[in-house]
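A protein chain is absent from this complex, but the other protein chains hold their places.
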Amino acid sequence: MLDVLRINLCSPLTLSFALGVFARLVRSELALPRDLYTGLSIYLLFALGLKGGVELSHSSLAEISGPAFVTVLLGVLTPVSAYLVLRRLGKFSVSDSAGIAAHYGSVSAVTFIAAQQFVTSVGAPAEGFMPTLLTLLEIPGIQVALAIGAFQLAADSKSSEADENAVPPRPFKEILHELLTSRSMLLLVGGLVIGVAVGEAGWKPVQPVFEGLFKGLLTIFLLEMGLAAGSRLGDLKKAGIFLLAFGILMPIVHGTLGAWLGSMAGMSIGGCTVLATMAASASYIAAPPAVRMTLPEANPTYYLTAALAITFPFNLVAGIPIYFEISKRLCH
Amino acid sequence: MLDVLRINLCSPLTLSFALGVFARLVRSELALPRDLYTGLSIYLLFALGLKGGVELSHSSLAEISGPAFVTVLLGVLTPVSAYLVLRRLGKFSVSDSAGIAAHYGSVSAVTFIAAQQFVTSVGAPAEGFMPTLLTLLEIPGIQVALAIGAFQLAADSKSSEADENAVPPRPFKEILHELLTSRSMLLLVGGLVIGVAVGEAGWKPVQPVFEGLFKGLLTIFLLEMGLAAGSRLGDLKKAGIFLLAFGILMPIVHGTLGAWLGSMAGMSIGGCTVLATMAASASYIAAPPAVRMTLPEANPTYYLTAALAITFPFNLVAGIPIYFEISKRLCH
Amino acid sequence: MLDVLRINLCSPLTLSFALGVFARLVRSELALPRDLYTGLSIYLLFALGLKGGVELSHSSLAEISGPAFVTVLLGVLTPVSAYLVLRRLGKFSVSDSAGIAAHYGSVSAVTFIAAQQFVTSVGAPAEGFMPTLLTLLEIPGIQVALAIGAFQLAADSKSSEADENAVPPRPFKEILHELLTSRSMLLLVGGLVIGVAVGEAGWKPVQPVFEGLFKGLLTIFLLEMGLAAGSRLGDLKKAGIFLLAFGILMPIVHGTLGAWLGSMAGMSIGGCTVLATMAASASYIAAPPAVRMTLPEANPTYYLTAALAITFPFNLVAGIPIYFEISKRLCH
Amino acid sequence: MKTVQLCLVTVIAESILKERLIQDVRDAGARGFTITDADGEGSRQRRVGAILGANVRLETIVSKEVAEHLLGILSAEYFERFAVIAYLSDVSVIRGEKYV
Amino acid sequence: MKTVQLCLVTVIAESILKERLIQDVRDAGARGFTITDADGEGSRQRRVGAILGANVRLETIVSKEVAEHLLGILSAEYFERFAVIAYLSDVSVIRGEKYV
Partner (left out) sequence: MKTVQLCLVTVIAESILKERLIQDVRDAGARGFTITDADGEGSRQRRVGAILGANVRLETIVSKEVAEHLLGILSAEYFERFAVIAYLSDVSVIRGEKYV
């Protein structure tokens, strides 16, 4: 376990995230150009899809159906559990609860990648179709949480948030369209399809870019993530002790659930670990804009701080190894 | 032939172009940052030049002179044929005809690269000096077409486009200077010269970037090309059926001409295919700004739609294999 | 010696710098997007630090202490010598002298890299801890020169530059903070620490990006440096003959001093050459903004032209080989 | 040269609203607009950087009526909930007919 | 603080004209200018993206005369054929002499 933690802590990924946080703490002017950030996230999502597609071309529908089912199940369960905890125990407003829940119902691609790297490095690689599961998990969670929010707000008409004179112009099909055609979905799914279509033969010539550069560019991306997280540390106190606990305990609950469902679906230890990490992770690429647009009353400080400054580093440093240990016990 | 088509269709290049078009069709907000586009085109042109230079350092003047001559010949013939077809048959205005002809007289670097990839993948690599021919073909066609346009406009003084009170400030040497010092020329020619100077020894250390990453980055570039083409599909009806036919048939004519002249100059099947593709392709890097500046009355919708949304995908998908088949018959 | 010069001249680095200068001379519109420049410099500094850190993890404190000491010594001596020459012989104003001295007291990362490449290519690689010395030399020189400037300005209160009603808001600790938390320092030192922490094991997966792409991306960066230098050539006459001589002779003096101190500290020929180059080089990443902020009266035309358009190309083309010859004689 | 007095409406808003604002501007009857990227700070915290994007700055030259209409839409839809401000200034243009 | 009333000319134009506009601004007698990148839409279609570039937004603070002169150049050279608009507004500056 300790050794496993070491592997994780001493990876360039974790450390360059830490460097980014540090840079903000010492009030450095270090910043990645915005276009570089956009370019890197486009690259990472597309590469993820392509590689996943090539690997998918080796696996049969039979193998996937089970894991796919439990993944969608996680996409429904996790936002609900997150919402209830935040609303009932945390006493957050409907909008805030639904907004945060949307992030924890979806999945963080970077955390997913870190988990993939981890299981490979400890010699328990995950199934080839994991990126496919990633695309399955990305959207439902957001939709479910936003639906809960909209429904609740409509319900308690006495609440100050009742007069929805701005939400009508945001019908659900519009939100769904935005999510389905969002950059991350298009690049992931598009990459998957292309990967399946071209197979190993077509993959070879582009492999140097989409596989060879992957970890290095991810390291640079994590520097930027660290900068973004670092600039949110100041908001931790605003977020409060409850959200801090939530950002650490909720992932463990969701992770355990994910590992268990994964083992039910007969996945390998590596696969369970990655699925657990997906369930435990909080999205900060697809979810934030969707929530901002649809639940503007939800306070971004809460969901961004929780997802980016609490849960992401927790998963990166301690979460993934924990989910690995849990998976080991569940998939004997 | 079918197999050849498959190779071409299932390449990541073609498919990520298609993904870009698809993204526009579903009205996705996916977009590459402008600086990424610029950076990628700078990389592609420079890498093209460097690699070409290194290969050029292996070939003798004797080998090149013939192919070089027919290339320049193509640079004079293709814009004239294009202009006449557009003006006489298509009844386009002088400016529009000259503007479109400038694009078809020049060459598309990306189409050129795709042809290079193709002939290599079918085991008929082109001569090492092809990038040199590319630089020879880029400019003359634009110049010739712009000259025709300016001359015609000056001639029929009764035409509404006669009062050239804005063209005088655009003397030809100025336009020529712009073209010769344009980004694409400098990077291509500069790369060639550097490549020749450093040779294999100097090439080795930079090869991982300028060769290793080439196809992968080109794939990303084609995603952007697809986005640009996709956003022009709406203009297809404005462009009209004639331009649609022109964008497919003119390349075949120019391609056949190119293949034939190539075989006359004793080039290999691969070389003829690439030369044919160059002749058949329409520039959308060097030509558009030159035409916009010099013939502002020419409607960009026509030349951009024809070059980018019709001819480019046609060549990418069907054109190149066709020129290959033609070349096979012409050279032996 | 001649052969050595050839190696240096025919490297893609030197030639693409030359291409950039040429592009400006022919008034081309070629320009790298600003974000690309920023991205590349972030990459180069971070990669430099990482690689240095991994190598540092192999060397002992004992080996480093001597070289580290002479490096800091150079950081104190070179700005002073530069200041005195400029003020006494060059009759430059206090601000201009201090401003230029700050650049020559610090070090140019790109020149450092070129020197590293050079000694490797001639088969006399430098010690693994050189990047550590780079970080030691970057800041002191700037600080010393700015201190001299501020002190002098305070002193001669009759000088027109006396009324320092703008400098008070720039206390030294603020300047020091800016320098210590500057992008280049954070990435270099951060990279070093990460490199040491992850060691060879963690380095492997990111090596393709941070080592494999290094020379190629540096080539592109030098294209931009060439463009920047080229756009300053016009200022050469404003800079005047003295600054031209200074930009060539001062480096030779500092280089000789560096080589000698290096040999005193028992460094290898390669190490002495690189240390000499560091002493001889003039910073144009860390120094310019620091000087601009702190000594606004100093004319940027002087320090930028001297550092970028005179000393940098001189070192790149002739300086490095010269320091190598000197080092060969000193470290028998 | 004969110029016409028109109204320049400048809107600064968080960037995720970009496409919606463009639609609102068209709906309000504007004949054109210009957009630039921007950072900023206001009653809400400093808007920079990656995750949620920064701001956009949208300018449109319109008639007094269209300006009024646009301000109406903006304050109804955005002012309370989103990081959005808008201000009016007088500008003179030639080819006045182009904008109304 | 004593301020002077001057004329701010803002020009929005398709980006390939950038260098030509800068020359025109200098020729018209302006002592300086500021340029930012922009997207936009007008009588011609939405100007974004890669191939032909988008727009530039050029500002220059000048005297009434220079402003008139500049508008003259712009409408003669560009208004019909290119995607270009220009508008005037009043601004007050200190150091008025700097701009004329």
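A, B, C, D and E label the chains in the order they appear, each numbered from 1.
Criterion: a residue touches a chain if its C-beta (ideal position, glycine included) is under 8 Å from a C-beta of that chain, and two chains touch if they have at least 3 such contacts.
None of the values given here were measured: they were computed from a predicted structure.
S.K.: Would you list the chains present here that the left-out chain is in contact with?
M.R.: For the complete complex, the undisplayed chain touches C, D, E.
S.K.: Thinking of the whole complex, not just what is shown, which of D:Leu6, D:Ala28 or D:Ala86 touches the missing chain?
M.R.: Here the residue in touch with the unshown chain is D:Ala86.
S.K.: Since one chain isn't shown, list which residues of chain C touch it in the complete complex.
M.R.: 31-32, 34, 37, 165-166, 169, 224, 227-228, 231, 284-285, 288-289, 292-293, 296-297, 300-301, 304, 308
S.K.: Since one chain isn't shown, list which residues of chain E touch it in the complete complex.
M.R.: Answer for chain E: residues 1, 3, 6, 8, 22, 31-37, 61, 89-95, 98 touch the chain left out.
S.K.: Contacts of chain D with the missing chain: which residues?
M.R.: 10, 12, 36-43, 55, 57, 68, 71-72, 75, 79, 85-90
As a working rule, only the chains that are shown with their structure count from here on.
S.K.: Going by average Cα coordinates, which chain is farthest removed from chain C?
M.R.: D
S.K.: Give a one-word verdict, same or different, on whether chain B and chain C use largely identical residue numbers at their interface, taking over half shared as same.
M.R.: Under half shared, hence different.
S.K.: From the C-alpha centre of chain B to that of chain D, how far is it in Å?
M.R.: Whole-Å distance between the two chain centres: 40.
S.K.: Taking the mean of the CA coordinates per chain, how far is chain C from chain D in Å?
M.R.: 46
S.K.: Find every residue in chain C that makes contact with two or more other chains and list them.
M.R.: Those would be 29, 33-35, 208, 212-213.
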